[in-house]
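The complex is shown incomplete by one protein chain, all other protein chains being positioned as in the whole.
After this line comes subunit A, so read on.
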Amino acid sequence: MGRARPGSAATSLLAATTLALSGCGPAGGSEDGDTVRVGMLHSLSGTMAISEVTVRDSVQLAIDEINDDGGVLGRQIEPIEEDGASDEATFAEKAQKLLQSDDVATVFGGWTSASRKAMLPVFERNNGLLWYPVQYEGLEASDNIVYTGATTNQQIVPALDYLVEQGHESLYLIGSDYVFPRTANQIITAYAEANDLEIIEEEYTPLGHTEYSTITGEIEREEPDAVFNTLNGDSNVSFFQQLRSAGVTPDDTPVLSVSVAEQEIDGIGVENIEGHPVAWNYYQTTETPANEDFVSAFQDAYGEDRVTSDPMQSAYNAVYLWAAAVEEAESFEVDDVRAALDGIERDAPEGPITIDGDTQHLAKTSRVGEVNEDGLIDQVWSSEEPIEPDPYLTGYDWADDITEVEEGE
(Lines give C-alpha, C1' and ligand atoms only; values in the text may rest on other atoms or scores of the structure.)
Protein backbone atom coordinates (compact mmCIF):
# COMPACT_ATOMS: atom_id res chain seq x y z
CA MET A 1 0.00 0.00 0.00
CA GLY A 2 2.95 2.28 -0.45
CA ARG A 3 3.20 3.10 3.24
CA ALA A 4 6.73 3.90 4.31
CA ARG A 5 8.33 1.25 6.48
CA PRO A 6 9.28 2.41 9.94
CA GLY A 7 12.98 2.85 10.29
CA SER A 8 13.66 3.12 13.97
CA ALA A 9 12.77 1.00 16.94
CA ALA A 10 11.06 3.93 18.58
CA THR A 11 8.41 4.05 15.92
CA SER A 12 7.74 0.35 15.64
CA LEU A 13 4.96 0.37 18.23
CA LEU A 14 3.13 3.10 16.47
CA ALA A 15 3.76 1.62 13.08
CA ALA A 16 2.41 -1.72 14.20
CA THR A 17 -0.89 -0.18 15.17
CA THR A 18 -1.16 1.86 12.01
CA LEU A 19 -0.35 -1.10 9.81
CA ALA A 20 -2.87 -3.22 11.64
CA LEU A 21 -5.49 -0.55 11.12
CA SER A 22 -4.66 0.24 7.53
CA GLY A 23 -5.46 -3.37 6.78
CA CYS A 24 -5.02 -5.30 3.61
CA GLY A 25 -7.51 -6.00 0.89
CA PRO A 26 -9.43 -3.53 -1.25
CA ALA A 27 -9.80 0.01 0.04
CA GLY A 28 -13.13 0.75 1.59
CA GLY A 29 -14.21 -2.85 1.72
CA SER A 30 -15.90 -4.20 4.80
CA GLU A 31 -15.01 -7.65 6.12
CA ASP A 32 -17.84 -9.44 4.40
CA GLY A 33 -17.33 -7.74 1.06
CA ASP A 34 -21.00 -6.82 0.57
CA THR A 35 -20.55 -3.09 0.91
CA VAL A 36 -18.11 -0.38 -0.05
CA ARG A 37 -17.62 2.57 2.27
CA VAL A 38 -17.56 6.11 0.93
CA GLY A 39 -17.24 9.36 2.86
CA MET A 40 -19.67 12.28 2.79
CA LEU A 41 -17.98 15.37 4.20
CA HIS A 42 -20.04 18.55 4.21
CA SER A 43 -20.77 21.27 6.73
CA LEU A 44 -23.87 20.23 8.64
CA SER A 45 -23.37 23.01 11.17
CA GLY A 46 -22.06 26.56 10.98
CA THR A 47 -22.58 29.25 8.34
CA MET A 48 -22.16 26.97 5.33
CA ALA A 49 -24.64 24.35 6.52
CA ILE A 50 -27.60 25.95 4.72
CA SER A 51 -25.88 25.38 1.36
CA GLU A 52 -23.96 22.23 2.04
CA VAL A 53 -26.85 20.24 3.47
CA THR A 54 -28.58 20.46 0.05
CA VAL A 55 -25.48 18.99 -1.56
CA ARG A 56 -25.35 16.23 1.04
CA ASP A 57 -28.99 15.43 0.21
CA SER A 58 -28.15 15.07 -3.48
CA VAL A 59 -25.22 12.76 -2.77
CA GLN A 60 -27.44 10.65 -0.55
CA LEU A 61 -30.09 10.51 -3.29
CA ALA A 62 -27.57 9.26 -5.85
CA ILE A 63 -26.22 6.67 -3.43
CA ASP A 64 -29.73 5.40 -2.69
CA GLU A 65 -30.54 5.19 -6.39
CA ILE A 66 -27.37 3.27 -7.17
CA ASN A 67 -27.93 0.94 -4.23
CA ASP A 68 -31.51 0.23 -5.35
CA ASP A 69 -30.08 -0.55 -8.75
CA GLY A 70 -27.73 -3.21 -7.38
CA GLY A 71 -24.82 -1.14 -6.16
CA VAL A 72 -21.34 -0.79 -7.62
CA LEU A 73 -19.53 -3.94 -8.73
CA GLY A 74 -22.26 -5.80 -6.87
CA ARG A 75 -21.58 -4.01 -3.61
CA GLN A 76 -23.91 -1.67 -1.76
CA ILE A 77 -22.53 1.81 -1.09
CA GLU A 78 -22.28 2.53 2.63
CA PRO A 79 -21.91 6.27 3.23
CA ILE A 80 -20.04 7.46 6.30
CA GLU A 81 -21.09 10.96 7.14
CA GLU A 82 -18.95 13.58 8.86
CA ASP A 83 -19.59 17.23 9.66
CA GLY A 84 -17.04 19.72 8.36
CA ALA A 85 -18.63 22.37 10.63
CA SER A 86 -17.82 25.25 8.23
CA ASP A 87 -14.27 25.15 9.53
CA GLU A 88 -11.18 24.31 7.48
CA ALA A 89 -9.29 22.49 10.20
CA THR A 90 -12.32 20.32 10.86
CA PHE A 91 -12.49 19.47 7.17
CA ALA A 92 -8.83 18.43 7.24
CA GLU A 93 -9.32 16.43 10.42
CA LYS A 94 -12.43 14.63 9.20
CA ALA A 95 -10.88 13.91 5.82
CA GLN A 96 -7.98 12.32 7.65
CA LYS A 97 -10.37 10.26 9.73
CA LEU A 98 -12.31 9.04 6.69
CA LEU A 99 -9.15 8.06 4.84
CA GLN A 100 -7.08 6.64 7.70
CA SER A 101 -9.57 5.22 10.20
CA ASP A 102 -12.56 4.38 8.00
CA ASP A 103 -10.49 3.51 4.95
CA VAL A 104 -13.16 4.78 2.56
CA ALA A 105 -12.92 4.19 -1.17
CA THR A 106 -13.65 7.82 -2.04
CA VAL A 107 -15.06 10.99 -0.48
CA PHE A 108 -17.76 13.36 -1.74
CA GLY A 109 -17.41 16.70 -0.06
CA GLY A 110 -16.47 20.32 0.31
CA TRP A 111 -18.00 23.57 -0.82
CA THR A 112 -15.78 26.55 -0.04
CA SER A 113 -12.39 26.89 -1.68
CA ALA A 114 -10.87 27.12 1.76
CA SER A 115 -12.26 23.72 2.71
CA ARG A 116 -10.93 22.22 -0.53
CA LYS A 117 -7.49 23.74 0.00
CA ALA A 118 -7.47 22.35 3.54
CA MET A 119 -8.41 18.84 2.40
CA LEU A 120 -6.10 18.75 -0.62
CA PRO A 121 -2.85 17.86 1.21
CA VAL A 122 -4.68 15.24 3.27
CA PHE A 123 -5.97 13.56 0.13
CA GLU A 124 -2.61 13.84 -1.60
CA ARG A 125 -0.58 12.28 1.16
CA ASN A 126 -3.08 9.48 1.80
CA ASN A 127 -3.71 8.99 -1.91
CA GLY A 128 -7.46 9.45 -1.49
CA LEU A 129 -9.96 10.66 -4.08
CA LEU A 130 -12.17 13.67 -3.40
CA TRP A 131 -15.17 14.65 -5.56
CA TYR A 132 -15.60 18.40 -5.23
CA PRO A 133 -18.99 19.64 -6.48
CA VAL A 134 -18.83 23.44 -6.66
CA GLN A 135 -17.72 25.91 -9.33
CA TYR A 136 -14.45 27.48 -8.20
CA GLU A 137 -11.63 29.85 -9.11
CA GLY A 138 -9.55 27.39 -11.18
CA LEU A 139 -5.74 27.37 -11.17
CA GLU A 140 -5.67 23.94 -9.58
CA ALA A 141 -5.52 20.34 -10.81
CA SER A 142 -4.74 17.76 -8.17
CA ASP A 143 -4.50 14.07 -9.02
CA ASN A 144 -6.48 13.40 -5.88
CA ILE A 145 -9.48 15.62 -6.64
CA VAL A 146 -12.14 15.38 -9.33
CA TYR A 147 -13.75 18.78 -9.92
CA THR A 148 -17.35 18.25 -11.02
CA GLY A 149 -18.32 21.93 -10.90
CA ALA A 150 -17.23 24.53 -13.43
CA THR A 151 -13.80 26.07 -13.64
CA THR A 152 -13.45 29.68 -14.74
CA ASN A 153 -13.53 29.11 -18.49
CA GLN A 154 -16.88 27.34 -18.13
CA GLN A 155 -18.59 29.99 -16.04
CA ILE A 156 -16.89 33.37 -15.67
CA VAL A 157 -15.43 33.68 -19.15
CA PRO A 158 -18.68 32.67 -20.93
CA ALA A 159 -20.59 35.07 -18.67
CA LEU A 160 -18.27 37.87 -19.80
CA ASP A 161 -18.74 36.81 -23.42
CA TYR A 162 -22.48 37.07 -22.84
CA LEU A 163 -22.22 40.56 -21.35
CA VAL A 164 -20.08 41.75 -24.28
CA GLU A 165 -22.55 40.19 -26.72
CA GLN A 166 -25.30 42.19 -25.03
CA GLY A 167 -23.37 45.34 -25.88
CA HIS A 168 -22.19 46.22 -22.36
CA GLU A 169 -19.05 48.33 -22.21
CA SER A 170 -18.43 49.01 -18.54
CA LEU A 171 -18.48 46.78 -15.47
CA TYR A 172 -18.65 47.35 -11.75
CA LEU A 173 -17.11 44.48 -9.73
CA ILE A 174 -18.40 43.62 -6.29
CA GLY A 175 -17.31 40.59 -4.29
CA SER A 176 -16.82 39.05 -0.89
CA ASP A 177 -13.27 39.30 0.34
CA TYR A 178 -11.81 35.87 -0.22
CA VAL A 179 -9.98 33.86 -2.80
CA PHE A 180 -12.76 33.11 -5.29
CA PRO A 181 -13.92 36.71 -5.89
CA ARG A 182 -10.36 38.04 -5.89
CA THR A 183 -9.17 35.50 -8.44
CA ALA A 184 -12.35 35.86 -10.48
CA ASN A 185 -11.90 39.62 -10.61
CA GLN A 186 -8.29 39.26 -11.74
CA ILE A 187 -9.53 37.15 -14.62
CA ILE A 188 -12.29 39.63 -15.33
CA THR A 189 -9.82 42.53 -15.32
CA ALA A 190 -7.49 40.75 -17.74
CA TYR A 191 -10.44 39.89 -19.99
CA ALA A 192 -11.66 43.48 -19.83
CA GLU A 193 -8.30 44.86 -20.98
CA ALA A 194 -8.34 42.56 -23.99
CA ASN A 195 -11.96 43.27 -24.89
CA ASP A 196 -12.22 47.04 -24.34
CA LEU A 197 -14.42 46.70 -21.31
CA GLU A 198 -14.05 49.46 -18.77
CA ILE A 199 -13.80 48.40 -15.12
CA ILE A 200 -15.36 51.23 -13.15
CA GLU A 201 -14.66 49.97 -9.67
CA GLU A 202 -13.59 46.81 -7.85
CA GLU A 203 -15.07 46.55 -4.36
CA TYR A 204 -14.71 43.87 -1.69
CA THR A 205 -16.66 43.45 1.51
CA PRO A 206 -15.96 40.98 4.32
CA LEU A 207 -17.90 37.69 4.28
CA GLY A 208 -21.24 38.22 6.00
CA HIS A 209 -21.21 42.00 5.42
CA THR A 210 -24.70 43.50 5.26
CA GLU A 211 -24.32 47.26 4.74
CA TYR A 212 -24.31 48.06 1.03
CA SER A 213 -25.90 51.49 0.77
CA THR A 214 -22.57 53.17 -0.06
CA ILE A 215 -21.92 50.69 -2.84
CA THR A 216 -25.45 50.73 -4.23
CA GLY A 217 -25.30 54.52 -4.12
CA GLU A 218 -22.11 54.47 -6.09
CA ILE A 219 -23.60 52.07 -8.64
CA GLU A 220 -26.55 54.41 -9.05
CA ARG A 221 -24.21 57.39 -9.55
CA GLU A 222 -21.62 55.78 -11.81
CA GLU A 223 -24.18 53.97 -13.96
CA PRO A 224 -22.06 51.03 -15.11
CA ASP A 225 -23.56 49.01 -17.96
CA ALA A 226 -23.54 45.93 -15.74
CA VAL A 227 -22.39 44.69 -12.34
CA PHE A 228 -20.42 41.47 -11.94
CA ASN A 229 -21.35 40.06 -8.55
CA THR A 230 -19.17 37.53 -6.73
CA LEU A 231 -20.66 38.12 -3.29
CA ASN A 232 -21.21 34.96 -1.32
CA GLY A 233 -23.87 33.91 1.15
CA ASP A 234 -26.01 36.26 3.21
CA SER A 235 -24.39 39.39 1.80
CA ASN A 236 -26.42 38.85 -1.37
CA VAL A 237 -29.64 39.30 0.59
CA SER A 238 -28.66 42.77 1.81
CA PHE A 239 -27.02 43.76 -1.44
CA PHE A 240 -30.01 43.00 -3.66
CA GLN A 241 -32.49 44.51 -1.21
CA GLN A 242 -30.52 47.72 -0.93
CA LEU A 243 -29.90 47.81 -4.66
CA ARG A 244 -33.61 47.70 -5.32
CA SER A 245 -34.23 50.42 -2.71
CA ALA A 246 -31.66 52.56 -4.51
CA GLY A 247 -33.83 52.23 -7.60
CA VAL A 248 -31.41 50.23 -9.72
CA THR A 249 -33.38 47.90 -12.00
CA PRO A 250 -32.22 44.97 -14.13
CA ASP A 251 -33.12 47.01 -17.20
CA ASP A 252 -30.75 49.87 -16.31
CA THR A 253 -27.98 47.84 -14.76
CA PRO A 254 -28.17 44.06 -14.81
CA VAL A 255 -26.28 42.44 -11.92
CA LEU A 256 -24.77 39.17 -13.07
CA SER A 257 -24.17 36.79 -10.16
CA VAL A 258 -22.06 33.65 -10.16
CA SER A 259 -22.79 32.48 -6.63
CA VAL A 260 -26.57 32.86 -6.56
CA ALA A 261 -28.52 29.74 -7.49
CA GLU A 262 -32.11 28.54 -6.97
CA GLN A 263 -31.36 27.73 -3.35
CA GLU A 264 -30.35 31.31 -2.53
CA ILE A 265 -33.12 33.15 -4.41
CA ASP A 266 -35.76 32.50 -1.78
CA GLY A 267 -33.62 34.10 0.91
CA ILE A 268 -32.84 37.13 -1.25
CA GLY A 269 -36.50 37.59 -2.10
CA VAL A 270 -37.71 37.01 -5.65
CA GLU A 271 -38.90 40.61 -5.97
CA ASN A 272 -35.37 41.87 -5.27
CA ILE A 273 -33.53 39.80 -7.85
CA GLU A 274 -36.16 39.10 -10.52
CA GLY A 275 -34.82 39.84 -13.98
CA HIS A 276 -31.13 39.83 -13.01
CA PRO A 277 -28.88 37.36 -14.83
CA VAL A 278 -26.89 34.52 -13.25
CA ALA A 279 -24.27 32.22 -14.78
CA TRP A 280 -24.10 28.47 -14.11
CA ASN A 281 -24.08 25.20 -16.00
CA TYR A 282 -27.40 23.92 -14.79
CA TYR A 283 -30.79 25.27 -13.70
CA GLN A 284 -33.77 23.44 -12.28
CA THR A 285 -35.53 24.38 -15.53
CA THR A 286 -32.84 22.95 -17.82
CA GLU A 287 -34.63 20.89 -20.41
CA THR A 288 -33.08 17.45 -20.53
CA PRO A 289 -34.73 14.08 -19.89
CA ALA A 290 -32.19 13.33 -17.13
CA ASN A 291 -33.15 16.56 -15.38
CA GLU A 292 -36.85 15.72 -15.33
CA ASP A 293 -35.95 12.48 -13.57
CA PHE A 294 -33.52 14.19 -11.21
CA VAL A 295 -35.91 16.95 -10.14
CA SER A 296 -38.82 14.58 -9.60
CA ALA A 297 -36.66 12.05 -7.73
CA PHE A 298 -35.25 14.80 -5.54
CA GLN A 299 -38.65 16.28 -4.75
CA ASP A 300 -40.11 12.83 -4.08
CA ALA A 301 -37.34 12.18 -1.61
CA TYR A 302 -37.14 15.55 0.13
CA GLY A 303 -40.39 17.41 -0.54
CA GLU A 304 -42.19 19.22 -3.35
CA ASP A 305 -41.06 22.62 -2.15
CA ARG A 306 -37.36 21.83 -2.53
CA VAL A 307 -35.44 23.33 -5.45
CA THR A 308 -32.43 21.88 -7.24
CA SER A 309 -29.31 23.90 -8.04
CA ASP A 310 -26.04 23.62 -9.92
CA PRO A 311 -23.84 22.43 -7.01
CA MET A 312 -26.50 19.89 -6.01
CA GLN A 313 -26.61 18.55 -9.50
CA SER A 314 -22.80 18.40 -9.72
CA ALA A 315 -22.64 16.46 -6.46
CA TYR A 316 -25.33 14.09 -7.73
CA ASN A 317 -23.34 13.53 -10.93
CA ALA A 318 -20.16 12.91 -8.96
CA VAL A 319 -21.54 9.75 -7.37
CA TYR A 320 -22.61 8.36 -10.74
CA LEU A 321 -19.29 9.28 -12.37
CA TRP A 322 -17.37 7.58 -9.57
CA ALA A 323 -19.55 4.47 -9.88
CA ALA A 324 -18.99 4.43 -13.65
CA ALA A 325 -15.22 4.75 -13.21
CA VAL A 326 -15.22 1.94 -10.64
CA GLU A 327 -17.17 -0.30 -13.01
CA GLU A 328 -14.78 0.61 -15.80
CA ALA A 329 -11.73 -0.10 -13.63
CA GLU A 330 -13.35 -3.15 -12.03
CA SER A 331 -11.66 -2.00 -8.83
CA PHE A 332 -12.23 0.32 -5.88
CA GLU A 333 -8.53 1.19 -5.59
CA VAL A 334 -7.90 4.90 -6.08
CA ASP A 335 -5.08 4.39 -8.59
CA ASP A 336 -7.22 2.09 -10.75
CA VAL A 337 -10.24 4.38 -10.56
CA ARG A 338 -8.12 7.40 -11.48
CA ALA A 339 -6.71 5.58 -14.50
CA ALA A 340 -10.25 4.88 -15.66
CA LEU A 341 -11.53 8.47 -15.28
CA ASP A 342 -10.54 9.84 -18.68
CA GLY A 343 -13.43 9.87 -21.11
CA ILE A 344 -16.15 8.70 -18.70
CA GLU A 345 -19.34 10.23 -20.08
CA ARG A 346 -22.79 10.75 -18.73
CA ASP A 347 -26.07 12.23 -19.87
CA ALA A 348 -26.48 14.33 -16.77
CA PRO A 349 -29.30 16.69 -15.82
CA GLU A 350 -27.12 19.51 -17.18
CA GLY A 351 -26.68 17.66 -20.48
CA PRO A 352 -23.70 15.61 -21.68
CA ILE A 353 -20.60 15.73 -19.45
CA THR A 354 -17.23 14.06 -19.96
CA ILE A 355 -14.29 13.70 -17.58
CA ASP A 356 -11.02 15.10 -18.87
CA GLY A 357 -8.40 12.77 -17.43
CA ASP A 358 -5.54 15.30 -17.56
CA THR A 359 -7.14 17.95 -15.37
CA GLN A 360 -9.81 15.76 -13.71
CA HIS A 361 -12.35 18.45 -14.54
CA LEU A 362 -15.50 17.98 -16.65
CA ALA A 363 -16.37 19.21 -20.10
CA LYS A 364 -19.72 20.92 -19.58
CA THR A 365 -22.14 23.35 -21.17
CA SER A 366 -22.17 26.93 -19.95
CA ARG A 367 -25.49 28.69 -19.38
CA VAL A 368 -26.68 32.18 -18.51
CA GLY A 369 -30.17 32.52 -17.09
CA GLU A 370 -32.51 35.16 -15.69
CA VAL A 371 -34.39 34.92 -12.43
CA ASN A 372 -38.12 34.65 -13.13
CA GLU A 373 -41.11 35.59 -10.99
CA ASP A 374 -41.38 32.05 -9.54
CA GLY A 375 -37.87 32.21 -8.12
CA LEU A 376 -36.57 29.79 -10.72
CA ILE A 377 -34.09 30.61 -13.45
CA ASP A 378 -34.89 30.71 -17.16
CA GLN A 379 -32.04 30.06 -19.53
CA VAL A 380 -31.38 32.97 -21.89
CA TRP A 381 -28.08 31.88 -23.40
CA SER A 382 -25.92 28.78 -23.58
CA SER A 383 -22.68 27.70 -25.19
CA GLU A 384 -23.25 25.70 -28.36
CA GLU A 385 -21.55 22.62 -27.02
CA PRO A 386 -19.81 21.44 -23.86
CA ILE A 387 -16.70 23.54 -23.14
CA GLU A 388 -13.48 21.67 -22.45
CA PRO A 389 -12.12 22.48 -18.97
CA ASP A 390 -9.11 24.80 -18.92
CA PRO A 391 -8.40 25.48 -15.23
CA TYR A 392 -5.17 27.38 -15.98
CA LEU A 393 -6.72 29.34 -18.87
CA THR A 394 -3.88 28.30 -21.16
CA GLY A 395 -6.11 28.70 -24.19
CA TYR A 396 -6.63 32.43 -23.61
CA ASP A 397 -3.84 34.84 -24.58
CA TRP A 398 -5.16 37.64 -22.40
CA ALA A 399 -4.82 35.42 -19.34
CA ASP A 400 -1.06 34.88 -19.70
CA ASP A 401 -0.20 37.06 -16.73
CA ILE A 402 -2.50 35.22 -14.38
CA THR A 403 -1.73 31.72 -15.43
CA GLU A 404 2.02 31.49 -15.76
CA VAL A 405 1.64 29.32 -12.68
CA GLU A 406 2.94 25.79 -12.84
CA GLU A 407 1.34 23.63 -15.44
CA GLY A 408 0.66 19.96 -15.68
CA GLU A 409 1.65 19.08 -12.09
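Just so we're on the same page, contacts are C-beta pairs under 8 Å (C-beta built on N, C-alpha and C of every residue); 3 or more make two chains touch, one makes a residue touch a chain; residues count from 1.
The criterion applied here is as follows: contacts and distances are computed from a predicted model.
A.B. asks: Assuming one chain is omitted from the figure, identify its UniProt name from "Ion-translocating oxidoreductase complex subunit C", "Urea ABC transporter permease subunit UrtC", "Fatty acid desaturase" or "Peptide/nickel transport system ATP-binding protein".
C.D. replies: "Urea ABC transporter permease subunit UrtC"
A.B. asks: Which of these touches the unseen chain: A:Ser113, A:Gln135 or A:Ser366?
C.D. replies: A:Ser113
A.B. asks: Which residue, A:Val36, A:Ile63, A:Ala92 or A:Ala192, contacts the hidden chain when the whole complex is considered?
C.D. replies: Selected residue, touching the omitted chain: A:Ala92.
A.B. asks: Name, in rising order, the residues on subunit A that touch the hidden chain in the full complex.
C.D. replies: 3-4, 6-8, 10-11, 13-15, 17-18, 21, 44-45, 81-83, 85-89, 92-93, 96-97, 100-101, 112-114, 117-118, 120-122, 124-125, 139, 177-179, 182-183, 186, 204, 206-207, 402, 404-407, 409
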